[in-house]
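Remarks on the structure that follows.
Of the protein chains in this complex, one is absent; all others appear in place.
Going by the order they are written in, the chains are A, B and C; count residues from 1 in each one.
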């Protein structure tokens, strides 16, 4: 039997944590956990305490012997960790609202993962991730870092390129949700459906679909074409695809493709939200507040059903399945963000990709995919160029690197607006951008 | 000494032809031409006659023994040709005006080479080019085809991918103009300047600049940064680049990059033109009419200076230099559109690229370039994806292929608008799109 | 539940067949077989009958309802087949003896898979395989061909390159045997051991080794180094490796590497065999005769234990496991010969490789491997060059293509000897080399 595990959750005060705890509880027979350490920062102390108390109640109710610890001292927690999950949000949801609202003011989509919003989320998050890795090198050199913080692809790219740490895996619920979507469409159990995924996080295509292992791609494409639909996720505004576009692509787009191929309509939608003073971020903020009201209730000892609405459905499943398969060398196929190693011909060997992988005790091993059609590979390659430039800027702290990342983003395409947005966002997020301090000081002087 | 050459110019009635004739005359010592055949279609007969008469006067004035022939019978002309230049415009300038105006109505840039306009120019031109190649296979299997018709990159891609004919070279005056621009900026002779070019037609970057062979890239970048400028071409609306963007890219953008990185301002400019009922196409049309008024003047026996304003400056030099270097195995470096063969690491081995080449009697041989920075390669890869999808659609005549080409174009990004534009353009260009006949009939029925 | 399967075995009269039948019987719960068709050629009729009778007895003894058919009419058998196994030997063991003996006369290793012997085995086998595929296209277009005929890698290369048929998988018992070897060395169950394989058939390296999913490569290398051994297979003469060579390679060589890195000692061994008038082929012939004496015994209704000595141990397991995993979409990891698709960075995308794959209902999907060390990739690349040249020659039937294949083989390296061996072998195998008929006639005339 496997050793008892120590799991550390950075951003433990997140509203998602109960889902993660539930995921661990559900897998008690395959995941032998001894300790869970919830780590957060000073500003999150109150939430951390609420979550910790709830987690303890959940574990107790499940009758499990798992110790739950809460701490603001990251190093203490990391010591000898087996798995480190990272799900923190630097600047919390207020920062996300800025990520969405500032670009929107200039008529540009904020898009918190691959857009200008995601660029700043990366700028805030990458330095912290690299710090955690430096700690891990010293305190837990054999740990796996399982990251759900967004932008998950860009963070994986930055880590693999700049940190010298290989045991880092980016996880997203989107592929899980797409398989669920197909299962629902066909009215079969999700476990019977598998999609071959190839691309980048939030920019991934399904290149084949299987029912019980048999390719049913043509049937699924036909069905999507007839319904003018795709498989959508809750966190992206739903719009139909035209039958002809789906037929021409001949691969299954993810919901985020709407930002690039239905940009005007997504902008219209953003503008409506803007008029109402809301954004996805403000909605989520409201949901979170409601959730924490539940969480403080000392009689609550299970994950409340409202959490499902939070937008991160299946996150816990994605992460817990991954951890369980690593622990048990399950060698099942899961979709994660990892180094390409030749699996996707459209991207370079050493680039981070989102791809179907066999999950082994030694981590994910990408499965070779069929070549992506030309129509699909162009946008993936451009987002990859953006990711690499963004990672470079996040490390260098140079204004010119950041500006280029902003302008080459296919949602921006404007040097003039890009500059305005960049300047305003740099100043707005000043507290969380130590690497850009000199640059921001300069802007503020003007 | 080399054999006497037979040169065939498809689209001989073009207003550019006198420049080409002048180019041949200027190179009389290195280009031993026996015959020039000017070929055009029925609708262009009048212009062809005017141009032929002028060409004869020019040759006579130069005291050369070159026979000029005019014909509407392409096959007759192609027999045993050594060089075939293709510079025709299917649908003439009226078609170009539609290429620009229809997208503009929907708030989308027309852009006659890599944009929606260029897509339709390719749809009209590719079938004709492939026909010419079929004739050439039979009548002039050793001929080189030197193409200036736009979109030169996309046409080269289509030919190399679908025709089985290798002796096809796409020529553009833009790299020539950029070298001229640097020479002017530094106030030196153009012959002392050389730029390493890597990318695609109208989407090319200067990766290094040399003065007498010594790299002066840093100085040139500095100068451009100080002047907030780039090296511009007459046919793209001039806008300054910010110093920070230039510094961040650290390669020299071409003027067409404005469409992708200053899209909003280019749109503003298009909208102004639209208000005035003009477009680049209508302006060119006016210039052309003026030119033909000059050309009919029987006392004119040289290229009139007004031709320079036409926008195609250096085209003749680019084409004639290429032909002269092939004939003489000069092995000098020129920039053309040809198969990549490993020279540009960001693109595939067999894709058409615009790249610095050694020009030999056996054609252009790409020179290995340094890797493009990530910031530059993304947009190039996306345009290449567009080109491949566009070439596929131009051959297949399928609506779904055409729609995908339209929507993945970074100037469109909207399935909804893309569909509207596509439908309107298909109908508008009906006469020149035989491969889309069934599709257009369907649209018209609705 | 899955449909009832029809399995066709080309070369059904082989002495291996009882092992295959046993493999199907052992897997009765996961492999629902309705019919097994044993196909052979006229010369093999007697053996076919013996095997068929034995197979029927075995099935009966197992109490299964599987119909066994024997036929010399391949087309009849192929109709609607689900799996076609190919294990025939064109020219039977007599041809193998020639494959080994003729090169040996010239002081060259025969080596029946990647050496001159394997070259001729490929020349004899490829045309037949391509014929079978033509039949399958017509009669069983959804069948999988599972090939154990040697040289399995070269045949896979030829099929993928020249036949237009993708559902072809080359199987070898060597990887299975190497995992068994490691299990024995560590005294653990084989099921707990997994090796990452990368390379070509009979030219494969183990790039990592796992016990229960945990990498134990360093321990295994250490153990091999201390024992100066490797993991050997019965069919290659056993020689120790030096500790320093193993340490320097730092990947696990397969037993066939001895032909390339211990060539002189393998030659010595061949010369000894030659003196005794034996070769591996003659030994195997003797074993076969003994086996058939057993097989005719009507009381025999199980696989006789002597078959184990035949050299093909685990072949049945390798093939039956593969078939079972395809049928059941098991998605376990097996090592097969298939198209690379980026999994091994040292080889091209479309080349046939031997690599660890996930086995799905839609066939094997290679898993990305770590880059092979330079020391390992050179010999693999050279054998791949040999395989491609050999496949080309097997199709073209040109003397010059065959000569180059012979000479570039690292066991030959001599144009002079290569020519002598080639000529003698062409004539000796004349009856089975229709594609070289004109060439052989020329040789015989001299």
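By our rule, contacts are C-beta pairs under 8 Å (C-beta built on N, C-alpha and C of every residue); 3 or more make two chains touch, one makes a residue touch a chain.
Fair warning: this is a prediction, and the values are worked out from it, not measured in the lab.
For the omitted chain, the shown partners it touches in the full complex are B, C. Per the touch definition above, the residue from B:265, B:360 or B:435 contacting the chain not shown is B:360.
Only one residue from B:45, B:293, B:331 or B:437 touches the chain missing from this view: B:331. Considering C:88, C:315 or C:399, the position touching the chain not shown turns out to be C:399 (whole complex). Here one chain is not drawn; of B:173, B:201, B:337 or B:369, the residue touching it is B:369. Interface residues of chain C facing the missing partner chain: 241-242, 244-245, 247-249, 260-265, 374-379, 381-386, 388-389, 392, 398-405, 407-408, 410, 413-417, 419. Not every partner is drawn; the one left out touches chain B at residues 208, 210, 212-215, 328-329, 331-333, 340-345, 349, 358, 360-362, 365-370.
Methods note: only the chains that are shown with their structure count from here on.
Removing chain A from consideration leaves the other chains connected by touching in the groups B | C. By C-beta contact pairs, the most connected chain pair is A-B. Separating the CA-averaged centres of chain B and chain C is a span of 55 Å. Chain geometry summary: the mean Cα position of chain A and that of chain C are 45 Å apart. Looking at chain B, no residue sits in touch with two or more other chains.
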